[in-house]
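The complex is shown incomplete by one protein chain, all other protein chains being positioned as in the whole.
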Amino acid sequence: MAKLKYILSSFLLTVIYQLGNAQRFPAPEFESGHIPPKTQTIAPRGLGWEYLDVIVLFLALSIMTWFVLKKRSRKGIFWTSIFSIVYFGIIRVGCVCSVGSIGNVTLSLFQADYVIPVTVIAFFVLPLIFTLLFGRTFCAGVCFMGAVQDLVNIKPVSLPSWISKPLSAIPYIYLTLALLLAASGADFIICRYDPFIGFFRMNAPFGMLVFGAAILILGIFVGRPYCRFLCPYGVLLSWMSKISFWHTTITPTACIQCKLCDSSCPIDAIDKPVNMNTETDGKGRNRLISLIILLPLFIFLGGFLSSLLYKPLSTIHPTVKLAEEIKWETENNKKTESEESKTFHASGIQISQLFTDAGHVQTIFYAGTWLGGSLLGLFFGISLLRTSVVRRQTDYEPNRGNCVSCGKCYKYCPVQKQVAEVSPKTDGV
Amino acid sequence: MIDTSGIKKLSKYLAILSASIITIVSIFMIVNYVQLSIHNPITGSTIDNLVKKLDSSGNEQELREQIRVVDLLSRKAYFSSLWQLKAGAWILVGFGMLLIVSIKIYTQKESIESVLIKKQDSFWIVKSKERKMMITSVGTIAVLAIIISFFSNKYYDNFNTVNKKGSTILSLNTSENNQEASTALQGDTTVKKVDSVLVADFPTDAEIKQNHPSFRGPFGQGINFKTRLPISWDGVSGKNIMWKKPIALPGLNSPVVWGNNLFIAGANATTRKVFCYDRLTGKLKWAKDIKNIPGSPSVSPKVSNDAGYSASGLCTDGKRVYAIFTTGDIICLDNEGKQVWAKNLGVPSNHYGYSSSLQFYKDKLIIQYDDSKSCKLIALSTRTGIEVWKTKREGQISWSSPIIVPKGNSAEIIVNNLPYVACYNAETGKEKWKTSCLSGEIGPSPAYGNGMVFVANEYAKMVAIKSGKVVWENFEYLPDVSSPVAYKDFVFFTTSYGDMVCINQKDGAVLWHHEFDNGFYGSPVIADGKLYAIDRTGTTSIVEAGKEFKLKGQSSIGEKSDCTPAFANGMMYIRGYKNLYCIGKK
Amino acid sequence: MSTNKKEKSTLKQPEKQIKRRNFLKTGLQAAGFLSLASVAGYFGLKKPDFEHPAKNPYELGLDSIGKIAKEKFCDVSVSMLKIPFETSKALAVDKDDNIYVSGDKSILILTKEGNNITQFDTDITATALAISNINIIYAAFENHIATYTNSGELLKEWPSFKKESYITSLVINGSKIFIADAELEVVHEYDTDGTYHRSIGSKDKKQADSFILPSYFFDVALAPDNTLWAANTGKHKLVSFNSDGKLSTYWGETSAAVEDFCGCCNPSHFAIMHDGSFITAEKGIVRVKKYNSAGKFECAIAGPDHFETSSTGLEIAINSKNDILVLEPAVRKIHIFKI
Partner (left out) sequence: MSENKIDTTKPTQPGKPIKRRDFLKNGLRAAAFLSIASITGYSLTKSMSDDLVWQIDPNKCVQCGRCATTCVLNISAVKCMHIYKMCGYCDLCGGYFKPQVKNLDTAAENQLCPTKALKRSFVETPYYQYDVDEELCNGCGKCVKGCGAFGNGSLHLQINHNVCKNCNQCAISKVCPADAIIRIPSKKGYLLKTGFQAPKS
């Protein structure tokens, strides 16, 4: 790969190089004493911003957490999210965001020659740690994508779980794909297909604008469609949140079963009370057992099926794409007029060299698809299992995995009101 | 009460208003965009056509005018449409916000009590629905995956190195295809360009320099172009030893490396083998038994221990590897170890054992074939093994190896024997010049630098030759087994008595001399700007290749070695008597 | 964790609702699967189309420019001489058609078949060569001139010109020698014994007879009628001077068309045949062309395909048989064209 990269160079410029850097036209001496101007370059963007971003991120997270867990104030959460839209979205135009940083971190893990800025690592890690401690307060509104969707979600409609459950498998697939592509150095799809960035840039490929708009319009009714059904970072966060040390609750103290919050959650992340002993005999247990037995099969199938796709997937990688083209040329004994092929032939690299490079890439994809696929299989198996498992639950509680601590349910809880009236200083945890 | 209702009305109207504006604007923008993408005035061909017309029809003034007008309009159109897009975007954002706010106000509920708690399926029904849904959707995805793979695999080739099935076929037919293709692609460019610029069946000089294709590295000149090389290791403690593999058969030939393949040969009186290792893992990829070659003697001619049955270095051009043995057997194998061609050049009568190493130039395999009867320089076609040219040389037997001196599109081959140093045209085998200056039993190969050839031998002298004319001579120190190497303004060599000498290329003056405890048989080589010299005990002395003697380090593999190391980036390969070592940075 | 006790009764919904929901449900399912199928179809059935790659809307049609139409070539027979030099600069022939080449700090003399006669070293590579009728070699070394016998011994070192002078071409006219100085942008006229006569080409760049030489390419040659011709490369023109050094005629047009000269400093070299027609060499678009004595384009002798793209400074010499010798340093060759 590296070899390919450094040999590739423009034909015309190699021409100049062959001239041994001898200039065709020497610099003139002006009798009129005209002084040639300096080449104008704008000073490169200062580092200050990048580190400021990290600090702001940290502060925003802390404040958000405070509002969520201590103050339990939806207003506070709302305004913090507005702030992050303004700062991270409009002022800093959204790059780099924590969601996208997955790509950079993965690449830094897998590609030897890629150095990753510390700030990007910070962006990746801070939300994870916060979530592991306090739940998904990042999603509540520090993430400007979430915030935007929260903003537009005017008429929330609750989706029946038989729609939302299968859809929520997409982030896993997306994440796996993103990791694979980033690790192989092919692309950062998360960043490339970020639906909202276009709005903040006021500039985007047409397709992306349409996609973004569609998601926003959908978001008017369906709460946070991107967060729930696409966001790959959300997967990691939900894992963290599930085992977080602290997490927000609907009610400040004890639930009084008033059912008022029942449909208050725009993203259906409230677990309703369940009393056990409800399934008809045997069925459940047998299914459970059979599913547990089937789990390895799921894993294998997942791996196998996705490994079937490694070739088409690998063509996303430029090297393989080029190799495909050159192979086609060698088979049909003609030249495709594409820039790629022109550049390749001008570079004078051995075709065999290109093919071996492509081979290495495909090997990565082959292994990657197997691994990722089997993981997907595992997730599928587990989520099936969880549909056959019941946990007794007496109160209305946020589902720790899915709840984004947006605090919209607070105001529905009468207890909260009382507490608020009794003592404005409420204790959330 | 009334108040709020009033606000609500207002917000309602606002919402409707902004919504309608948004729709209109976005429609405009889409139209604009589509126009721009269908016909981009900047890239449009109208002007070009007009200009063509102008060129053909002399100088029509009105045509010029027309062009100017069109140009102006098109640029106007382009930039204004871009401006429209930008403005539209701002409008959309503004009214989008307004819409959201107003709708929010409009849909505000008086009180939470108005929330209705919708009836729900019981827990298990819900769950079973979810389950069904999941299974069906995942099922469909799986089916789709199968369909996709079924169709797509027709279109996509397999370059994968793991999937055995594809790889061998590929690596075979590419070599053929390339040439057809590249010639086919040529069009009317001249033949010269076919083999230099576009890929033919042999590597470019640049590629040769990226590898270690023959004894003493690229072109056999003893200079390597690798970096980040190890300076300290220890074969006993295993420090910086990436891997260590026992070698099945003895041999004094040095490893050669191309890509991830490392080749060595080994032989005894009866069996001869070529080995291919994965240079990264040390895994033995294959070992090819060299036998039943027509004309090959049943038992190899007697050899001395200092030469052995496999002293001649192999060489590889990345597609094929070539090996020659004391029996006069020469064989060409592909990277998978399959025999491409093989022949016997006639058993050499050589009282120590034939030990000249192979070299290649473009598609010619260069063999210095000296024995007590005659001296020949032979070039075989690397692909077929058919003789391209053969040059009989004056003089007597030698044990040295040829070096290649690339000269643009051609190259020179420089060869020692007794008493001549001679230069041949690599294309034709024609002798360019010849100088008589050596005596004794010629072991060391020539060195080349700054347009000068440097040769030396024990009981003779060290001579610098420029295009056939002797520039200077020096008798002070002389190499006997190992070969000199010319680098920058210096010539370095070592002796079997443990001397390491640096000589000034300009005048032949000894710049420095250092005496090590043990003698050298393996030739010193320049790599990463340093001189690597392995003495007979297997200790490598690393010396800065400069005008002062600076010892950079001394490391031992802990086993005897008379070979010359091979290099890849960050790695170094040493052949000991028993084991093959890969040295790197752990 | 799961248990298997009797299930509590669940609320029943009215028929309508169920129907509607089922309808909705199936609809949604169908939609979802369709979208998936379409995605799959796109990826699975999409065939990579290499036949028609995306064109570059901003393509600058360069390939067409170098090309010379077949019919514009004159029919020539080509042969080649290899020369040993890494870098060669100057080329000349004497009246017996021996070939003189300077390169690698030496001067090499070959027979017309290319056999080595002699080679002798010089301190620096000669930048220009001229051979007098009595086979004395006039060699220019950037800013001074030396004369040698054709066996290589030095006859005379001329006092050097201005230090920064750079001589790119010499031509001998009986007892006179014209020296093209690309740095001073003039042609010096000397006697062959070294006495200065005059400098041709005015310093004032406004004047028509001033030379504009952006780089060290400045060739002079002698027409059969002994008029001096020089290449005003900055203006893409060939100019001639009468015996008292005044500008008499010129020709040459600027464009990339094969009939004209383009790029920097062209024609970089030229020579005049015995019938007075011009042979010009260009760099950038590397080509050698023939013009008649009036400067009208006749035919192309060799186009870019014949030379290395990078080739510059194709020195030209004409021997007694009107063969055209073209030195191509980049490939260490002398091309010999017979018309």
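All chains are identified by letter, namely A, B and C, in their written order; residue positions are counted from 1 within each chain.
Following the convention adopted for this analysis, contacts are C-beta pairs under 8 Å (C-beta built on N, C-alpha and C of every residue); 3 or more make two chains touch, one makes a residue touch a chain.
Please read these numbers as outputs of a predicted model, since none were measured by experiment.
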{"item": "Which of A:V142, A:M240, A:I267 or A:I326 contacts the chain that the document leaves out", "value": "A:M240"}
{"item": "Residue, one of A:I90, A:C258 or A:L378, that touches the chain absent here", "value": "A:L378"}
{"item": "Selected from B:R68, B:R228, B:K291 or B:K578 as touching the chain missing from the view", "value": "B:R68"}
{"item": "Hidden partner chain, touching residue among A:R74, A:K259, A:K334 or A:R386", "value": "A:R386"}
{"item": "Per the touch definition above, residue among C:V39, C:I134, C:A257 or C:A294 touching the missing chain", "value": "C:A257"}
{"item": "Chain C, residues in touch with the chain not shown (by the definition above)", "value": "1, 56-62, 65, 164, 166, 183, 205-206, 212, 214-216, 234-236, 254-257, 262-264, 284"}
{"item": "Absent chain, residues of chain A that touch it", "value": "4-5, 8-13, 15-17, 21-32, 34, 36-39, 41-45, 47, 50, 93, 95-96, 100-101, 103-105, 108-109, 114-119, 121, 124-125, 128-129, 132, 187-188, 191-192, 197-198, 201, 203-205, 239-240, 242-243, 245, 271, 318, 338-340, 342-344, 346, 375, 378-379, 382-383, 385-386, 391-395, 397, 399-401"}
{"item": "Chain B residues touching the omitted chain (full complex)", "value": "42-43, 47, 50-51, 54-55, 59, 64, 67-68, 71-72, 75, 78-79, 82, 85-86"}
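Rule of thumb we're sticking to: only the chains that are shown with their structure count from here on.
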{"item": "Pair joined by more contacting C-beta pairs (B-C or A-C)", "value": "A-C"}
{"item": "Distance between chain centroids, defined by C-alpha means - chain B, chain C (Å)", "value": "32"}
{"item": "Sites on chain C at which at least two other chains make contact", "value": "7-8, 32, 43-44, 48, 330"}
{"item": "Touching two or more other chains - residues of chain A", "value": "162-163, 166, 278-279, 312, 315, 324, 329, 388, 390"}
{"item": "For the chain A and chain B complex, residues of the former touching the latter", "value": "3, 7, 151-152, 154-155, 158, 160-163, 165-166, 169, 199, 202-203, 206, 213, 259-260, 262-264, 272, 274, 278-279, 301, 305-306, 308-312, 314-315, 320, 323-324, 327, 329-331, 333-335, 345, 348-353, 355-356, 358-363, 366-367, 380, 383-384, 387-388, 390, 411-412"}
{"item": "List of chain B residues in touch with chain C within their complex", "value": "40, 43, 119, 121-122, 124-125, 133, 136-137, 140-141, 144-145, 147-152, 155-156, 188-190, 192, 407-410, 451, 467"}
{"item": "Chain A partner contacts - residues on chain C that touch it in the complex", "value": "1-8, 25, 28, 32, 43-44, 48, 50-51, 53-56, 205, 214-215, 263-265, 283-284, 308-310, 312, 330"}
